[in-house]
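Quick one: the structure is below, questions incoming.
Not every chain is included here, but those present sit where they belong.
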Amino acid sequence: MSPGLASALGAARVFDLEQLRYQGAPSHPAHAPGFNYFLHRHHAPGATEARTGASGIVVMPEHSGTHIDALAHQAENLTLHGGVHVDSGVQTSAGFRVLGIETMAPLLGRGLLLDVAGAQRLPDEHQITPEELERAAAGAGVEVGAGDVVLVRTGFGALWSEPSAYLKAAGVSGPASRWLVDRKVKAVGADNMAWDVMGPTDAELGVTLPGHVLLLVRAGIPIIENLNLEELAAAKVYEFAFVCLPLKMRGATGSPVRPIAIAGP
Amino acid sequence: MSPGLASALGAARVFDLEQLRYQGAPSHPAHAPGFNYFLHRHHAPGATEARTGASGIVVMPEHSGTHIDALAHQAENLTLHGGVHVDSGVQTSAGFRVLGIETMAPLLGRGLLLDVAGAQRLPDEHQITPEELERAAAGAGVEVGAGDVVLVRTGFGALWSEPSAYLKAAGVSGPASRWLVDRKVKAVGADNMAWDVMGPTDAELGVTLPGHVLLLVRAGIPIIENLNLEELAAAKVYEFAFVCLPLKMRGATGSPVRPIAIAGP
């Protein structure tokens, strides 16, 4: 039993790191039409009893809103993490038979905020360098270590209600992703659409979104996208207990999530 | 900062209380077609670079699989919790303007397992009585109190891969829901489709699914359905830290969730 843990959690300040899900929220072009919700069962007069139930239907890419990428999401030369070659035994019309999101355990542990943006949003499409990560860690008085969940703040999370501005977000450069891989972090996340800056080809790897190859494919480190880190940064909470609970959707390449940071007493 | 909490979480045994999401999983008739996932972006030869991304589309009622009900889900005489009358200012085609799932905070605190089933699954459509809840609490050496999250086990969670058997699950009777309301619990959950037994009309309230009226509408206590409590029961963990993180889908009447029970040191 864990009365201590339960009451600690009950007393702690909880930071909600999820952005609101709504039709028209920022969406990557590859993940159109983004989040959609239709309420078709309404509370209405004329029911057969006093109780009525209302409910709806959700249509969304698993990569909509705040979400975590499963390892199957990305391949390099048609090979997934761990050297799994993608063939019809692995990849089906209903999802992946290996490395789908349902294989990802609940994510709990030490979380760190690297607030690269600080008081001012980073420039559009700025590529965060390893030095900037180091400086943010030093400024926060934390050291990135094995097993940590590292959240990088660009400041673009504040633009969630302005899709076109949001889609120009700064991101983490290939070298900075490598810096995190070298520190053996457990997971990473950022307050932008794609962790990486969208568009440019990485000089060393020769691919776009280099962090997706370095983290997901090569290192097996999941990426969380579209985080809302504004409140956490404003409170200057740089170290916290982190919890993220991906939905076990069989075969899916990711899951919408509502990660939280818990700042304990 | 909370290094203590983070490392406690990292070291704890975590019980995953979510059932697997897959096409064909048990589904309430009102929530057809249940969970569906279509992988349309495939890793395939011929891409313009070595990196490829795969992803899909999810179509599901918000009440599919393991999920939590928002307060807007139920009405009594067209009135929601707190006396909110349902009209076109409250209920829209895109969801509710009040009491939608996006208004529900992350749920953290003490959780209790009331294992009414114990070694043997309850009979089909058995209605759990207050006395059975009391006996389960006594057997577990716990006392249900204000602010607790109470999970009731019928044993039907083991039948998740057998939809027609699963849909005959036992449930919590109206009086037993009232017993929980009286103890001012924060949330409840069960390992069945509807918390209540589906079908019968409650003698006192004159409605089906009486717990939905008593808990959601009258008391404002959310209900979690389709939990998997098998592992937790097998480990005889009756008291734990409970975490449940509903997705903030604007206006929706519930959310799929992956609740966890943390048995700390």
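Descriptive notes on the structure:
By letter and in written order, the chains are A and B; residue numbering begins at 1 in each of them.
Basically, a contact is a pair of C-beta atoms (placed from the backbone, for glycine too) under 8 Å apart; a residue touches a chain by one contact, two chains touch by 3 or more.
Note that the coordinates shown come from a computational prediction; the quantities given were computed from them, not determined experimentally.
What's in place is 2 chains of the same protein, and the file's complete complex has 4 copies in all.
Everything below uses one rule, namely that only the chains that are shown with their structure count from here on.
Put simply, the C-alpha centre of chain A and that of chain B have 24 angstrom between them.
In the complex of the two chains, the chain B residues touching chain A come out as 1-10, 12, 14, 16, 18-23, 30-31, 35, 37-39, 41-45, 49-63, 65, 72-78, 80, 86, 91-96, 102, 105-106, 108-111, 147, 201, 205-209, 212-213, 217, 237-243, 245-254, 256-260, 262-265.
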